[in-house]
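Each chain you see keeps its place in the complex, though not every chain is here.
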Amino acid sequence: MEQAKTKKKFEFTSIYKYSLFIEVIIVFVLFGILTGGTFLSTRNLSNLMMQGVTCSIIAITMTLVIVSCNADLSAGTALGCIGTIAAVLQVTKGWGTIPTFLAVIASCLFIGAWHAYWIAYKKLPAFIVTLATQLILKGVILLIGNGAAIGPVRDSFARFGSAYLPNFGKEGGIHILSLIITLAGCALYVFLTVSSEKKKIARGLTAPNWKRKIATMVSVLALTFIISSIFIFYRGFPYAIILLVIFTAIFHFVVNNTMFGRYVFAIGGNVEAAKLSGINTERVVMKIYMLHTLIVGVASVIYLGRVGQATATAGTSFEFTAITGCVVGGTSILGGRGNVIGAVIGTMLMASLDNGMSLLNMGQSSQYIVKGLVLMLAIAMDVISREKKG
Amino acid sequence: GCGQEAAAPTDGDSAKDAPKTESTPDAAENDNADAKAGEESQSDSIKVGYSLKTVQEERWQRELDGCEAAAKDLNVELIYQVANGDAQTQVSQIENLITQGVDVIMVTAVDAGALTNILNTAKEDGIKILVYDQQLENTYGDAFVGYDDFTNGTLIAQELKNLDIKGNVVLLHGDKSSGIEKIIDGEKSILDQLDVEIVMEQYCQNWGAEAALGYAQNALAEQNNDIAAFVCMNDGIASGTIQALEEVGMDGKVAVTGMDCELTAVQRIAKGTQTSTLYKDSVALSRAAIETAVKLAKGEAVTTESTINFGVNDMPHVIVNSAVITKDNIDSELIDTGYYTKEEVYAE
Amino acid sequence: MEDYILRMQNITKEFPGVKALDDVTFCVKRGEIHSLVGENGAGKSTLMKVLSGVYPAGEYEGEMYVNGELKSYSCIKDSEKAGISIIYQELGLVSTMTICENIFLGNEITKHGAIDWDGENEKCMELLQKVKLKENPGTVIETLGTGKQQLIEIAKALNKNVDILILDEPTSSLTETDSKNLLELLRQLKQSGITCIYISHKLNEVLDISDTVTVLRDGKTIVTKPIQEVTESALISYMVGRNMTEVYPDAKHTPKDVVLEVKNWTVPTKKDPERYILDHINLHVRKGEIVGIAGLMGAGRTEFAMSLFGALSEKPTEGELYLNGQKRERFKNPREAIDTGVMYLSEDRKRYGLILSSDLRTNITLSSLNKISKGGVINLDQETEKVTKGIRDLNVKTPSILQLAKNLSGGNQQKVVIVKALLTEPGVLILDEPTRGIDVGSKYEIYQLMHQLADQGICIIMISSELPEVIHMSNRIYVMCEGRITGEFDTSEVKITQEEILYCAAGGKD
């Protein structure tokens, strides 16, 4: 019986994971064929990742927000507002890069605290509070930016959004530093996995099943290499992607291995139970919003670097892209369930759609319709795969 | 085309001076002193309501500033409402302008087709309607002040002809729904004469730089960097495009056109990364608009050479010229006229 | 003076319109098992919530001394720090999380700031063993039945560093065997020096395990006595405020024709059509009789009832249904069942019985709106009338029929659900654990009601884990084990013993 249970769990997990992968594969193969390979060129894939990076970063912490049964409709506007503040400071006021960063952090914390105060402590519905913030921030953007495009920001600032890792010695189109980083990352992964597994076996928590474990590891490594090679064979890792990977890893860890992460899920699953378990739910929700706005700040800096200037409409509806990505990636809109990596992949999937359809030079109306249908498909597959579980 | 001729009566040298003059054809009739005196007594009571689509782009903020300045000069009371790109809001706001008892409604439409009924209501209330810059569809108006979209389209593309561009061209437009088809027609009318192939044509959401950046990247990837020119419908879109070009080290090597003459665009032209932009003299435009409004309010005839029809009636078309700005004429067109200062444009 | 680990003095707590605690004094000696009994709504849970800091200082009047120190908690963590750990009456688990995560929620084992998964898993297995639950720590809570969830709650409480352990009706959803295990566990804890406060409506357990007992009635302390000085009937009379001679009302039914019969009712699992949730079940009920279904936790009794009612997501592959001797199609959904006169009352009233955020009136008529509506429009007057009558008949303690369901005490909620079921005018009434968490007084009322209904010709199927209840109340008893019927007894002929039932419930093997 115990055995059966474990098996069940495993099967479910894999089917569930597959659903997202299947979608990704379908989309990639289809676009690959339709664009005659252009879509799958390292160059385009690198572009694609950069096109999706801003929203993917927002999706990381949006996952936490949604999992905890909250919402953030202000993320996109906050991105625009923070970007405008940064641009005004840099361009109009001539501040240096470091002070500008500090100002960005300060603004993030301020917005985060504002949300935390009303949502966590005053218990106002997150949906409405963040909608109100969206309006207020739109006003602030117009107030300080006066509707004009403000730019360009300095190179030292723009780097995060547009530059690539420096390279020492490019051998036959291979970006050495990126390769080294990839290898180091893989080695770390293998080491951590093996040692934790060994420990588990030593404690008698799992039966030794190295075959399966190794199969999993090999596929993870293969995937990592495929994705990394996109960059290694093109121009190396962009800083933005490195930030995305780092934050995804951090938050994946936080979600799965820290008390904070667990509390987030507990609050989303059953607030009352969480409270009765002695969790200071207010403080956890506060932390969620603080972290979230900081990550939005990071996205803002990347966006600003990428686009080069701040405009009044920057970031409009990014929150929707991020929320969509989260849900496509397996986060339940009703809270309590979700995962960071899925959210990032989901957001990237939606970015691939945009990218592929524009490569095909599809008309406006078909683009909307296809995107809507794919969204339906993604969510349907997710639901079906989840049903299989029970 | 016709736009330049329409402005001709004002000044001899239209190509050069159009931007800095008040280009209402009738402006020449009244000498300044007369106009001032006449208006001071009468325009006391003239109330102009201006409903504009957005101020989230630099250009419209400038238009608004220009109108306010002109209104102050002419002693007209100007009240304005901004619709934030929402057609329904604009309808409501025009209603509210009517409630406030304006004599003339000046309108820059969010959506070319959304104002039919409300402007009819205004007309029934005896309010004059001045359509400002953005053309309407199936809608009544008393006068139209603005550029000629088709001409603007041709002007944007003209620069490609001047540069004798050959090969692949990408067209990046603004939002599909905002009545930009005439501009596109204008662009294509010139492109048809060239030896080019349009390899991509996309509409950028919110006229946004980020969307443009993505499309430009995709176009470059798809064509293997073999693109001769990007025809961008405004400077925001151009900025995204240039960002994509910078990424592949091709900035300055590919022609990129723009429109609206934003400061950052002019800086890029000075730097050589953007090829051209369209200088639409907001001062002249807004001044012409206010002057025409005063005429309408007073019941004077607005006489122009050309008329325009938005599907209901012919109305006088007060055309204001736009000028192509390239690296060569920044100084003469923009700095000498005081539109931008040298420091602003050439700041590092 | 005696060594009191806890002294609560003159505690008064009011909710809008309800004085839940009225000048209560409650003292617990160190190292004892102290039982707290009283009718539904007497204020037991409320008193414990005051003690554990759910209602922080300031929301109640009175003083509280733990280990002789005056305490005023501002949150639950404070009371945990003082060594007080509580298992709440309402399940306090996060259903989307795993067993392990739930057990350590709020008390994670960490290593360098990160959760020590292996450590938690290891400890979790230990705890699960302690409460005799065979489950994988990684199992998600929502896939478990209420009984197992209760055990997990206990494991969760044991994990904390406790001086005073409070159990608010921990055995209400446990079967006899599991209850016994739990009581054994409590004795062990007592040995190790932990003080227990034990709330239960099962008086035999109370008499069995406690050292001292306190009775609450209407928010007031009635009496605190050493257990040796009270008898069951004395306890009952303290609780209900009058003498009650017996726990089970006497009644004789004369069953008539068979009303409902199922044959070969079989439901396979979704994943594996070879494995059965319900395995060829044969069962019938006669007009005017009470049929009991006994069994251990997870025997599939609830699943059978749900399946019959058309509410189980797994569909039967086989099985005939006869109503009044006529074969008919299986119910596809609850509506069909209800319209045909078969009504099911869930064992989990909060999750499946009530709309907690709605008022009583809405809840009560939800299943029978078609009876008081014309063309979809509800006759509000008739509704109010019916609801008021139902509430009066079953003696539901509520200030108004517009009270929200979540503000009632557990027992009263159960009565509300029963009123709701009766309004559908059922011919067959399936009661799943109808007296779970209900005080003796109310139980008696419910039993009486069951008899009355049976006399009126309603067939009653009663699923219950309380063997005495099954034995006393039923005309016939089916025993289930692992989805099969493993025994059938007729109580009218011979006296059935608990052992006989248990033997079948364990599959007829032990």
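Letters are used for the chains, namely A, B and C, taken in the order the chains are written, and counting of residues starts over at 1 for each.
Quick note on the criterion: contacts are C-beta pairs under 8 Å (C-beta built on N, C-alpha and C of every residue); 3 or more make two chains touch, one makes a residue touch a chain.
Every value quoted in this text rests on a predicted model; they were computed, and no experiment measured them.
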In terms of the displayed labels, this structure file contains the chains as A x2, B x1, C x1
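Quick note on the criterion: only the chains that are shown with their structure count from here on.
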Give the identifier of the chain nearest to the protein's overall CA centre, each chain being represented by its own CA mean. A
Between subunit A and subunit C, what's the gap in Å when you average each chain's C-alpha atoms? 44
In whole angstrom, the CA-centroid distance of subunit A from subunit B equals 39
Could you please state the distance in Å, as a whole number, between where the Cα atoms of subunit B are centred and where those of subunit C are centred? 74
In subunit C, the residues touching two or more other chains are none
Contacts with two or more other chains occur in subunit B at residues none
Quick one: which bits of subunit B touch subunit A in the complex? Just the residue numbers, please. 54-58, 60-61, 176, 199-203, 206-210, 213-215, 217-219, 221-222, 235-236, 239-240, 242-243, 246-247, 262-264, 267
In the complex of these two chains, what residues of subunit A are touching subunit B? 35, 38, 41, 43-44, 47, 50-51, 54, 142, 146-152, 162, 303, 306-309, 311-314, 316, 354-355, 358-359, 361, 364
Touch list for subunit A against partner subunit C, complex: 1-2, 5-6, 8-9, 196, 199-200, 203, 205, 253, 256-259, 262-263, 265-266, 268-270, 272-280, 336-337, 390
